[in-house]
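Here is subunit A:
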Amino acid sequence: MRNLLIASLLLIGGAPSALAASSETDFKVAYAAAEAANKEAGSLRNQWTVTAAALNAAKKAADAGDFDKAIASSKEAEALAKASIFQATSEKEAWKALEIR
Partner candidate 1 sequence: MASTIRVRATSSSETTEVQALIQHPMDSGFVKDSKGEIIPPHFIQKLTFEHDGKSVFVADWGGGISKDPYVKFSFKGGKKGDDLKVSWVDNKGATDTTTAKIQ
Partner candidate 2 sequence: MRMRSAIHFASAAIALALAFAAVLPGVAADTIDPVADARAFRKFFTDKFPKVKLEDFVNGPYSMDEDLHRQWEEKEQFPPYEFSLEMGKEMFSKPFKNGKSYEDCFPNRGIGVRQNYPYFDDKEGKVVTLELALNRCREANGEPPFSYVKDEMAALTAYMAFTSRGKPFDIKIPNDPRALAAYQNGKEYFYTRRGQLNFSCATCHVQSPGERIRAEVLAPALGILNAMPIYRSEWSGMGTTSRRFTTCNSQIRGVPFNPQDDEYRNVEYYLSYVSNGLPISGPGARP
């Protein structure tokens, strides 16, 4: 039981630097996903300004080394980009409802 305890402590002790290192790669993954989604929104000619703002915030946080914030912002950017994609696709038909006939 004791060895397990020590091992886990070591793990936790040793982990943060690994965690920080891996969260940089996590950030890169999250940021790339957000950028890809926003690119797709661009191809549908329907990007949102808030997506771009979240991407900038993510990059700024990453530059400052705050990867948790950077990942959070990237996730937010991805969500916003996905919402703008959904908006573009659903509006393809939905606009007719408002049309004056």
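Here is the rule we use: contacts are C-beta pairs under 8 Å (C-beta built on N, C-alpha and C of every residue); 3 or more make two chains touch, one makes a residue touch a chain; residues count from 1.
On the choice of candidates, all candidates are chains of the complex that A comes from, given by their letters.
If you're wondering where the values come from, they're calculated on a predicted model, not measured in any experiment.
Q: Of the candidates 1 or 2, report the single one touching subunit A in this complex.
A: 2
Q: Across the complex, what residues on subunit A touch candidate 2?
A: Residues 45-50, 52, 80, 83-84, 87-88, 91, 94-96, 98-101 of subunit A touch candidate 2 in their complex.
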